[in-house]
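A single protein chain has been omitted; all remaining protein chains appear in their positions.
Entry: subunit A
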Amino acid sequence: MTMRTILKLIASTAALHLAASGPVLAQDEPITIGVQAPTTGSEATYGKDMLNAIGLAADEINAKGGLLGGRQITLVSGDTACDPQQSVNAASRLASQEVVGVVGGYCSGATQPTLKIYGDANIPFVIVAANSTQLIPANPGNAFMINSTGADQAKTAVDFFAGKGIDKLAIVNQGDAYSQDLANLTRDAWKAAGHEVSAFEYVNKGEQDFSALVNKIRGSGAQAVFWTAYYADGGLLIRQLRQRGFQGTIAVGDGSNSPKLFDIAGRAAEGVYAFSNPTADFLPAAKQFISDYQAKFDTAPGPYAPLAYDGMQLMAWAIDKAGSTDADAIIKALGSADGKEWLAGPISFTPQHTLARSNFVVLEGQDGKWTRYQP
């Protein structure tokens, strides 16, 4: 190899790095906010929904004159594909693009390893959807969870099943951090309330045939089934439970309360209950949001859209309150969130940076859509 070739090689590598290192922020330049969401993979529907809602919020803020006296918000998205390793890549990329803050976080398992990255880079992070209790000890102090945690949902679930007069409950999860966490919390709370967990099962992601599981559940004498994982597989399970004559109550966790559940489960989803974070349809303050979202994206906002929208608005509020893009000031401002009313209700934080109230509601499937359940 000649010297010239070697030099050329080095030069081209250097050029590659320069191209990859991104722009430097100046005072009049836009404020970059990272969006961490799974825009590919099995949870892409939710990820896209979050990205849309955050985009809508950013557009509204920009239309009103931006932040800190006229600086516009630009968004960069980091696709996590709901996979821990890809999340780390996405988070490192956002961190090296010098984002002022990050909004997002859908899959808890994939969000957990990113906390350290944002912590080390000292970037404020508003976690809008991920709500596993595992995230709480992993939080270095810069992250804020605006969704109620799994413990809150477990409590809502236990109250609901007990209110239905159920004693024997079957709990099915998908073995990932989020659904197993919720399943464990519900099991413990259900036993603590003096009831019986007749079956505690898990299925693999992407499984198609649940006949063995259905037989086991029926054999266990369960009066109700609680599916704690996501809608894509939950829909199939519900369908097969009903096809094989399961008559009891079926309830699903907040990973399954998408309207798409009705596409997959069909008529079997009628009368299925879902625990839900405050989705747009059930929020009186969200009427304008729904119509704006519908007009812009030609589809109804999904279950995490209001929280994602709130997350962006909260971040913007905190930046304005901090009066600068200084990370410490923004983190301090977020911590002092004072219970102001947002789309999905008031936000203030516990000392662990989790939402200071439970925001879960119970929904019921009726005529192919979710309605608020009134006991």
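Assume a contact is a pair of C-beta atoms (placed from the backbone, for glycine too) under 8 Å apart; a residue touches a chain by one contact, two chains touch by 3 or more; residues count from 1.
Keep in mind that, in the parts below, contacts and distances are computed from a predicted model.
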Protein that the absent chain corresponds to, by UniProt name, given "Iron(III) transport system substrate-binding protein", "ATP synthase epsilon chain", "Branched-chain amino acid ABC transporter permease" or "sulfate adenylyltransferase": "Branched-chain amino acid ABC transporter permease"
Touch with the omitted chain, as defined above, among A:65, A:175, A:219 or A:339: A:175
Touching residue (missing chain; options A:134, A:223 or A:325): A:134
Of A:68, A:88 or A:290, the one touching the omitted chain in the full complex: A:88
Among A:39, A:156, A:313 or A:359, residue touching the chain not depicted: A:39
Residue ranges of subunit A at the interface with the undisplayed chain: 1, 6, 9-10, 13-14, 17, 20-22, 39-40, 44, 48, 77-79, 81, 83-86, 88-90, 92-93, 95-97, 109, 112-113, 116, 121, 132, 134, 137-138, 173, 175-177, 179-181, 202
